[in-house]
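The complex appears here minus one protein chain, its other protein chains still in place.
Labels run A, B and C following the written order; every chain starts at residue 1.
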């Protein structure tokens, strides 16, 4: 094991997969010469050359569909969308084309494409550079949606995503890019669709992903001082999400909080909540509660009040414990 | 009252508002000379001329943002997106620009813009012409999302939407366009954000909108023959949705089914379910159940199996009645 | 480039007649209610697919549109399974899921018709990227209408293809109509070819004449194949019928339609071949008869197929 940053783990995953399979290539704005706006592809251009690390014009729709065309011809593109907010320019490409190509053409094609994008607040970058839009993609049949929270996970999941023959929306988080963590030296993958219990506990299940995993772990520390033990279930993938892991945890704790950075309303927490209440409501001893951002664009200078925090999670966990049926 | 089609009610609403306020104009593909692909603006070009009924090139992103620019300068555009699927080309315009202009610029602007689009299956138009994507917009702060189910409602709600100083995503349904219904002769509006109980009942609440209102009403007929009385709550607006009306109905029936045409997973039903279980779970005597389309693109020749039907609603209502805590 | 010889000319003619007859049949069976959804026919525009695809091998790629029957047929799609798809039957190319607007045959490089105007342009560009990446020598032709050139992805794709000198030809059939709106609603230039200047690539405009199209397409495809980059090739064609079958074209006026019909790329070519003694009337009769038999067989085949089973609805969404 070694200690590396999340962003470097992304680089390693891409590098190793590009070494392993010459059909894998990276395409996006400033990914080549500059090594990526956040540095995810630093060094790859020198190593693999301009054919495999392709700098594009500022044309998100164009290059995403170009990657799709290449994928349909046997290549395995990794697309970098610089900020998740800019994927709004490529929604036709992703939703009408990438997600549907296989099914719509009668399963003739496989579409091994990964679309990476960092989401979230944390850089005070304002309303058009801070959004969390993963719930949109989770609503689109044909896509998988991955949201890793640690350097270890991001490496293993990115490798899986690149090897997957289906399109994967790979959601990074800007505040995680600089985070350090242990990453195995060996070639490992983490299966898409499998959650990870990041902390065990008996009192309340907190289902979460990406940046909110860390806020949940902080909340766990705080709560444990009051004798409350939460179980932190890191979904890692929100489409398909790991029902079994979530349901198992609920069967143990009988209380559920879901936390995400995205706006609370209509976020992925809604689906988890709805599925749980549909299928195993009788396991629950209290209402399901959600933690998410307020229903407003991300304000520049109020980020720290805007983004859900460990305190919000602590508060919500306590509320759950106070309630019951 | 007179009997007119839903599509004609749309036309009347636009026509009356354009007469009332010279700042109101319509822009979109084939809306002028041709009167709209579905005929919503038939006759308006002749009446108001090419300046107020503007035919555009096939440029959804471009003309949506153009409408926004015009709105920020005091006009009141109605944008027609021919099929909801094509709004994927204009997501930056709607999500980063239309929804955020007011808030992001410190409330300097008002953005009175309506973006109309018909959703759903029913024409056997295939995977790229049949989607229901309203949940995306409901997740975006700054937008309102309206989904009328009848000629009466569509007229009153479209007029409200045009008069509203906020951006409204106005979701029509292709199968409703031809539906006839009574519409008042007088100038009336229906408030955005208010649900309508389309049928009263005591046994189960069915919360729904748009096309599924009619499937729910059919289900109500079928169920009533077995002595089961469902209450059909037509949300009419899903952002903001009428919590009070939904909660009131649940307080009466203590059972909830939510039905929409969109893919079930991560659809608007998830939010209703999550909010209900968060806030008034103790009112419920059975798990909340959802009816939605299967998680797959809309297949051309299997539409009638794909789209949720009255039987699906009947089945789900019965399941709810069989269960309990 | 070598002028096409007699055999080639007859082949062009036969292919054009075949597309025409197939689409005429489609109009008939659609009007019978045998085909669900919409169909868009390309009657009057048969010269372009034939002139273009005659330069392509099975391993080259083509992307098409909602009005793409002609191209798919010229590229070699199997008529039976084509028909089955349009009839919404499980034997169809897309398992009966998608219909006319989404015909695709991976094995023949028919990348798929696209229901999103302009949607196929960057996807085809990606196939060209793959060909260059793998140095396969393949060439790609993206086909689309003049209306599609207003979409942002047209611009984005051509820009990228020009920068990377990708092996692709952008073939625009300018039939002067996009749905119910005439060209002047869509563009301030008279010729689509003028849009090539924005990318410093050749822009060529050619009339609705199969021999001229064959010639210009040949040059553009050669250029692409030799790694000298893309061309924007405009074909001035004529849409005879409405946007989709069932559109009575009231907005267009009977005279205009009659005018368009007079400029019949097929009849003109037929006259030329008759005049030059490449064909005799009896050859034409034979060709037509053979084609008609093939079409009837394909329609019978499609009629005999079964619709997909609802239990198969989810199959293959993920690998």
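The working rule: a contact is a pair of C-beta atoms (placed from the backbone, for glycine too) under 8 Å apart; a residue touches a chain by one contact, two chains touch by 3 or more.
Note that the structure is predicted; figures quoted are calculated from it, not measured.
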Of the residues listed, A:8, A:25, A:48 or A:86, which one is in contact with the missing chain? A:86
For the chain not shown, which residue from C:154, C:180 or C:251 touches it across the whole complex? C:154
Residue of C:61, C:199 or C:269 touching the missing chain in the full complex: C:199
Full-complex contact with the absent chain, from A:62, A:77 or A:267: A:62
Interface residues of subunit A (partner: the chain not displayed): 29-30, 32-34, 37, 55-59, 61-62, 85-86, 88-89, 123-129, 294-297, 299-302, 305-306
Extract the touching residues of subunit B with respect to the undisplayed chain. 25, 51, 56-57, 59, 61-75, 92-93, 96-97, 101-110, 141-142, 144, 164-166
Extract the touching residues of subunit C with respect to the undisplayed chain. 150-156, 159, 162-163, 184-189, 194-195, 197-201
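Here is the rule we use: only the chains that are shown with their structure count from here on.
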CA centroids of subunit A and subunit B: separation to the nearest Å works out as 30
At what distance in angstrom does the C-alpha mean of subunit C lie from that of subunit B? 37
Could you give the separation in Å between the centres of subunit A and subunit C, each centre being the mean of its C-alpha atoms? 41
Within subunit B, the set of residues that touch 2 or more other chains is 61, 85-86, 88-89, 126-128, 295-297
Touching two or more other chains - residue numbers and ranges from subunit C: 94, 96-98, 102, 114-116, 119, 152, 317
